[in-house]
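And then chain A:
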Amino acid sequence: MKIGNKFVSRFRPAALAVLALALLLSACGKVSGTQNSAQAGAGAQNSPSAPASASAEPSPSAASTEPILIGVTGPLTGDNAEYGKQWRKGFDLALGEINGEGGINGRPLEYVFEDTQSDPKQTPAVAQKFVANPKIVAVIGDFSSPASMAASPIYQRSGLVQLGITNSHPDFTSTGDYIWSNTSNQRDDAPYLAQLAVEVLGKKRLAVLYLNTDWGKTTSDLFIGKAKELGAEIVAQEAYLSNEKDFRPILSKARDANPDALILISYYNDGALIAQQRQAVGLDTTVVGIGSIYSPQFIRLGGEAAEGVFTATRFYPGESREEVQRFVQAYRAKYNEDPDNFSAVAYDGIKILAQVMRQYGAERKAIRDGLEAIQDLDTVLYGKASFGPDRRLENPHFLPLIVKDGKFELWQP
Partner candidate 1 sequence: MSLLSVRNVHKHFGGLHALRGVSLDLEEGETVAIIGPNGAGKTTLFNLISCEDSPDEGEIVLDGRRIDSLPPHLAAARGLARTFQNGRVFGNLTVLENVLLGAHTRLHGLTDPGSRPLGALFLSLREIACCLIQPRRFRKLEAELAEEAKEILSMFGERLLPRLHQPAYSLSYANRRRTELARALALRPKVLLLDEPTAGMNPTETEEMTEVILQLQRRGQTMLIIEHKLELVMAVAHRVVALDAGAVLVSGHPEQVRSDPKLIEAYVGKTRADLAKENAALALTAEA
Partner candidate 2 sequence: MLDQWINGLVIGNLYMLTAIGITQIYGVAGVVNFAHGSVYMFGAYIGWMAITWFGWPLLPAIGLVLAGSALLGLLLERFAVRPFAQAGSTILLLTTIAAGLILDNAAQVIWGPQTQALRNPLPQWYLQLESGIVTLLDLFILACGVTTALILHLFLYRSRAGWAVRATAQDRDAALQMGIDVNGVSRLSFALAGAFAGLSGLLVGLYFNNIYPTMGASATLKGTTAALLGGLGNVPGAILGAYVLGIVEAFSVEWLGASYRNLVAVVLLIGVLLFRPSGLLAPRRALNPEPTAGTFIPHGRPLRFPRWVVPAAAAIAAALPFALVNPYPLQVLAIGWAFALMAVSLNLISGTTGQISLGHAGFVTLGAYASAIFTSRLDLSFAASLIISPLVAAVIGVLLCYPALRLRGQYLAIATLGLGEAISLIALNWDAVTLGPLGISNIQPPAFFGRELVSPVAQYWLALAILLAGVWIVHRLTRSHLGRAFRAVREDEVAARAFGVGLSRYKSLAFGVSAFLAALAGVFLAHSYSYIAPDTFTFALSIQVLTMIILGGRDNLAGAVLGAVLLIALPESIRFLGEYRFILYGLLLIVMLRFRPYGLLNSTK
């Protein structure tokens, strides 16, 4: 007994260290080939997990019906989980269509969604995981710019395309030629909104409230630049934190500056809160919000206060463009609700990759080269579009919307 105890206590720490390593190595076994997009209750349409060994395989295109994998990094849990959920809807719809048409040259297309909580500490690890899996030929993600950019160097160095679908940090694509994005540059969004507010709606005294993130700040700066150019005065400019709920003080301040329009550079959650609370301080002006407030959630959360709010968006389900209608009908049929911006860009993201793969091949380098070379991609958001020299899609167009009778509608001046 004595010897036993001594043995145990002597080697327990070593045993624990071995246990730790074992846990880690067991995780390696799950690296390649496991379809681990969280299926619980989400009803995703992915095919079941295909077992695969950890060692590198010969070129995947040798097997003619092996699925092609796209890696997705994004938030499934945590503060931004709802956006990850919207992404999945877009992905699944796109995949259903692509595979229904026979996949990529006969091979089915699938995605593997790894939850990173949009946390920059987790994205590099996932990046390595994807890089090490030879079946993954391209990656979509992450949700926020910090999370995406923390992983970009890994993708760039390893030669795996990272397609960002919701990060709009101006420096995102600058990490290297494997980093691409189909989000519009804020350089286009914000000035359009300024035109809407100043030229079209004729507002001259603007109170700007913006989310204090990289996205919010850049967009706000661009908006203000253009607005001033067009002759408007910025009477108030207030940044707020992303978890802010109470906007009364900031709205009081804005009201005191006597604006004729309230400009929101917000997401739909905070946007809805601001819209609601402005009445409480007696701020009765027109509200113009940037495209990210465009979502049925804005109306659901904002209630009556959302009535009369303007926005501009690249994507509107009521838009008569053929590709938009096709997408919206299919989405409504599948999910019984209207798509929002996040599901639309997700849909587009997969579709873009699919088109590139069909034309240029489903290998990592080929995909990168394809993105550069391809012209006139079919997208929902942009119609026919190509990537510019900054590896972003060019020339998006915008639509002005207004909330009327509890719905977003196209606005005619």
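Picked so that all candidates are chains of the complex that A comes from, given by their letters.
Just so it is clear, a residue touches a chain if its C-beta (ideal position, glycine included) is under 8 Å from a C-beta of that chain, and two chains touch if they have at least 3 such contacts; residues count from 1.
Bear in mind that the values here come from a model prediction, so they are computed numbers and not experimental data.
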Selected neighbour of chain A [touch, this complex] from 1 or 2: 2
Residue numbers on chain A that touch candidate 2, as the complex places them: 9-14, 16-17, 20, 23-28, 30-31, 34, 36-40, 54-55, 76-82, 84-85, 114-115, 120-121, 124-125, 127-129, 131-132, 145-146, 149-150, 152-154, 157, 169, 171, 174-175, 212-214, 216-218, 238-241, 243-250, 252-253, 255, 269, 272-273, 276, 279-282, 297, 300-303
